[in-house]
Structure formats: C-alpha cells, structure tokens
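Okay, structure first, notes after.
The other protein chains are all here in position, but one chain of the complex has been omitted.
Up next, subunit A:
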C-alpha cells in the first residue's frame, strides 16, 4: 500500500534523499516542507553566486516542475513547528496538520551568531548592514546592500568566512577578515599552513586578515558603521557578514520529544533513536556522536536512508564518513583531509614547504595508509590524495609521488581553465565539453563517463584528467564507483575474490564465470577477454577455451588493422635473424603482394594489410612461429649486440635475450609484457624502460629492472635485484612475470602494478621469498611454459567454422532470395 512520506526541510539533504528514494521506485506519496520559499538549490554555490561567477538560475537543482513531475507536494515557505508523534502528524506555522506514515527530518543548520553587543535589532532580526551567510535570501540581501557600500568586515576565518570575504570583494573595495583564533581555518589546517594561507589571502587577494580578533560589539546607531574588538580596536565598515559557525536546527525536534543531543540522534540506518518511522538526515543529524557540515557525508546518508525506507536493502548501514574539504576561492588552493597533526609516535609525517611561493604540503601516514593531508598553494594532487584517503589505498613507495608529478607530463591543467573545445582524450578525440555534457546529463562516475564518451579508453594517459574533469563538472558530487575495484566491469569482484571464487567453484570457462558469479547470470562482452586471460593463466591446459571469449586478434592470431585486415609479425627471438629467414619473408611478401613491410618497435618485421582468409596460407609459407604482436601477452625481448661484437659489451645480451624469449614466448598476462636485455649500462636496447629489463654490468653480473615503460606513460623501471648468472635471470624473470600475472588487474601494465605493490614488497616476495610462494610461482610459470603451443600451427583445419572467413570487404557470392 502506498505510504505517506513527509519530509521536513527542502535543503540539500532532504531533496537528495527524495531523489534517492525515487531512484529506488519507492512507493510513497511525498509531501515536503521547506522554510525557504524556493525549490531546491545548491547551497554550496552561494559562494560562487556572491563571487559573481554563477547566476541564480545556475544554482537551482530542482525547480518547481520537478516536484510536480514526481508527484511531490511542496510547501515552500512553510515552517513545521511541531511533530505530534502519537497522532503521526506534523503541524506547520500556518496551522495546517499533515499526517505521515514515515517522516524524514532534514532541517539542516543555521548560521551561529557569536555574542556581540548591538548585533540584533529587535524589529528586524539583525542590525541593518549585518548579514549571515547561509541562505539564498542572505546572499541576495548581502549583494543588494553591499552594492552601494564600500567597506566590509567578515567575522570568521573558516572555509565559509574566506569564501564570503572573496565574494564580497566582487561588490566592495575593502574587505577585512576577523578571526578569533590564532590562524585561519584552524579546523582544517595546522599553524604553518594557516599562516601560509593568510599570506596568500593578504598578498594575492588583498584581503586584510586579523587573527586573534574577538569581535565584541557592532557599532552604529541605525546602521552599521564599524565593529569593535576585545582589545578596543575599532574597524570602520558598512557591511558585516557573520560566518562564525553553524548550529543544527533541532529546537522544534527537541520540543516535540525526540532525542536531541548536539544534533538529532540517529542510528546506522538514519532512524531517530527509539523510533520506527522517523528518520533524520543531513547537518541536523548526529551519527555516532558526529555532526557533519559538508555535503559528501549527506549523500552517503541519503543512500542508506533510501535503501532502508524503500526496503531495497534493510541491512544498509551508514558507518560514518571521512572528511575532505577544498576551498572554493579562485587563485587560492587549499585542500585538507583527515588529521592535521600526527597523533601517534609512529605516525609518518611528510612535509614540503616553499614559503616564497606560498606552497605547503603535509601528509600524515598511518599503517601504510593516508590518515591526513594538507595542501596550500598547489591543489594539483588533491584529487588523487582525496581518493587514496577515502579508499585507504596502498601508497606509492616513493612518497614524493603523492606530492608531485614525477616523470609524468609537467603541470596539470585545471579543468576550470580549459576551454570547452579543448581535446582531453587525444586517442578518441573527446573534448572537455563532451565530458561535461555527459556529467550534466546525470552520469557522475568516472567509468560511466569513460564508457559513454570513450575518453580515457585509448592509451589511458588522459584518465587522471578525465577524472579531474568529471569531479569538477559534478561540483564535488562525483560518485564513488564500486566497479573501479573490479577486475572486469561485468563481474562484481576484485581480482583476489574473483580468483578465490573461480577456484572454489572450479569455473574453467568464461561463460561459467558469468553464470555462477554474476547476479542474474548476465554475460558481458567487455569482460570476456579479461576473464579468458585470467582463466587461461589459472587453469593452463585445463582451461575450457570458448573461442567467443577471445578478442578477434586472439581468434585469428594477428593484429586487426583499421581496414579489417591483419598484420603478421613472425617471431624473431631477441631481434636476431638470418639471411635465409629474411629471404623467406621477402618471398612471402612478394607472393601475397603484401602492401607494407615494416620494422616494428620490438625488433622484428611486420607484414601489414593481410586479409583474414590469407593468414593460414601465409603462416604455412613462412613456417615461422607467431611473434604474438597482437595479444595481451609476452611480446618480445629486444637486445643489443652485446659482448659478441660491441666494444663496450660486458655481457652476452643477445644470447640471454633469445633464451628468455625461447622460454616465455606467448605467455598470456593481464597486459603486454615487453622485455629487453642490454649488454652494458649504455642501454642501447632500452632495458630501463621495459616491463622487465636486464642490464649486464661489469663482473659478469646482471641487473633486473621491473615496471619500466616508454609508451604513452614513461617510467624508469625499479632495480629488483642484481644476480650473478644468466640462469638466475631467466628463473627470476619467470617468477616476477608469474607474480604479475596472478596479481595485476586486467590491463594494468607493470608500470602501474610495480608502484602499486611497491618494489620493496615485490623484492620480499620474488627474491627473499618472504611469503613462501616462490616455489609455487616457479611451478606455475613452468606449467604455463610447458603448455605453450605455436598458434600459427592452428592452420590446417580451422578451429571453428569460418574462423578465417572474411568479415569485410566481402568477396563471397551473393545469396539468392527465396520466394515464399
């Protein structure tokens, strides 16, 4: 039966909760009461409205038609004065009584006014010229009044006060900020950061800041003429804005007999303590002793409340939020999250300070996870820090990478500074405007936007920028994306869980994984390739190979080209060939009229533009094994000539490269594996920038580097170990590659994988065998090596009907229509 739902408070939390309930098809007749005479607007944007970078129309979230469209009765400008719990009705200031089955209290907060003489005027609330900064009406009043006045004072040096001060500069020529504490934003910043911020605010923005300034009195008879501080100082001004804190709106609730401490006491389902039918959400709610004054926690609360009230998930629980904030003042970068000072002896503290530029960065790390961070003067790393903070992600070994972009493209562009037509994804040609369009249409997860626009789906280097744009366009409402941790998008599990489940149920084919592990058994085309790779790795020759799970490249063992033809790259171990082999390749190229013969970046020869149906015949004529230049697999081992010929060579790089390729050829993995062996540190074979690179050094030793890259992302590999023999190199190469195969996410190349795990940890596991799995890794990679078969031998009989039938362009005979 449809229940009556009443919502008190039409602010950000109330309206969002209703949206979440509608999204879950909740069966309610909804009535909303809001003290403010409007639909629902984005309170956060009042700062931008004041600063003149947003207009009123731009800050409305839901206009009146939204309420009508969703059958919501809105009483705007109506205040609820009492809740009668026995009768289950709410009583409004117009005397009306509205019955409810379920009630949500989302009354938010009001601006708090510190005790000051002469601040109130018995007739009109505040003294003329004094304003709070909380509502649209406050902001309108302030703008109207400030327009024909010159000097403003803002009381309160927190986030809100700073934003108010900056906004007022848009309307008056002189702004002074008074802060009662020793430094600005003392809740979010430590002392040093606070002073650094103050310097920037004074020098860059020209706002005068006075700290330790206790305002005791508002001066002026019928309108403001100044303020007086505790030490007797008088500051003349004609506008005063109070931004000294907020207090939850709970009086009416307490008077109605509901439990109120600092806020309305709720449990993990957002139910008011002791109540079955009354919920509370937003700034007015006190959860596990905490009150929240930011929107992110409210969004989480709204979801849990909606899950619970609609019965969608009665187990849903809100367990609290980690807080992060950014200051919305153009030109002044400030971000803060979690702890602002270490608390335990072994909390790790990392500080970078460059006072001349006003840059200050502090990280606090506890048990390997980010417990707090402060950024002043440079927010370029804010998004990634907030993400590692929220999700307690593993941190890079090189802590400096968290503070600076090292080895990446210099200077991160800010989304707000980019023109709409700026191209973000250079592979798929997606502009900033296109991304924002999708976000504005309601898609607020990074992976959702990537799916819809294909931005970030080419080489992947633009992904961080796509993420920043999505976060910016969503106005801090970008949603966490559970799918981000899944191995493939279509199976809701991270890799370790997925592997455990595959083992538990002995799932040996891709279709069986979908059927067993996806709720509803839905297959997903975009997940098949990743699953095929994983299952092949886990089950080796027991894997049940469904050919449709393979990408076309793996079905026909060639790399598909833009015109639907394929490339043929024969194996050429270590880049070493012979005249006889070259002749054979030349003859084949002539016989088949190969449109292009080209040397690859991996030291072999590419025959391009081969129609699918010609592949088997060409392989037979070549009679060389596949070079695997098309698969997510072990690709090539580049080598330099080394000690055989080179006058600098100290190791036989060619022989070792060939031996490594001989052993690990065709090994599938979560991403490509490109290797190199070089005969001395001059590094002619570019081993430092390979997934695994081997460098001969004097004394018959070899260094092994892992995690290097020189594609769209450039990274020098980390030195894993130095060993004495080529055999040792071959063995450890296999062990590292197997560890990578088992633990990397789908398409996660070693340049991301190695820093994610940390080179120290990899060394412990692969070299020192701290986890006791070395033997198992060796055995697993050996099994994979033994099951290697040259795919180009699959040519006499097609593996499936029409395996090599052309898909385009068609040369088959036209079909004859039948008459019926």
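Basically, a contact is a pair of C-beta atoms (placed from the backbone, for glycine too) under 8 Å apart; a residue touches a chain by one contact, two chains touch by 3 or more; residues count from 1.
Please note the rule applied: contacts and distances are computed from a predicted model.
Visitor: There's a gap in the complex where one chain should be. From "Iron-regulated ABC transporter membrane component SufB", "Cyclic nucleotide-binding domain-containing protein", "Putative ATPase involved in cell division" or "Rieske 2Fe-2S domain-containing protein", what does UniProt name that chain?
Guide: The chain we cannot see is, by its UniProt record, "Rieske 2Fe-2S domain-containing protein".
Visitor: Per the definition of touch given earlier, which of A:560, A:646, A:730 or A:785 contacts the omitted chain?
Guide: A:560
Visitor: Looking at the whole complex, which of A:275, A:524, A:728 or A:790 touches the chain that is not displayed?
Guide: With A:275, A:524, A:728 or A:790 as choices, the missing chain is touched by A:524.
Visitor: Looking beyond the chains shown, say which of A:211, A:269 or A:511 touches the absent one.
Guide: Answer from the full complex: A:511 touches the omitted chain.
Visitor: Taking the entire complex into account, which one of A:404, A:551 or A:592 touches the absent chain?
Guide: Per the contact definition at the top, the residue touching the missing chain is A:551.
Visitor: Any idea which of A:223, A:452 or A:584 touches the chain not displayed?
Guide: A:452
Visitor: List the residues of subunit A that touch the chain left out of this view.
Guide: Subunit A touches the chain not shown through residues 428, 451-454, 457, 490, 511, 522-526, 528-529, 546-549, 551-552, 555, 560, 562-564, 800-802, 805-808, 810, 812-820.
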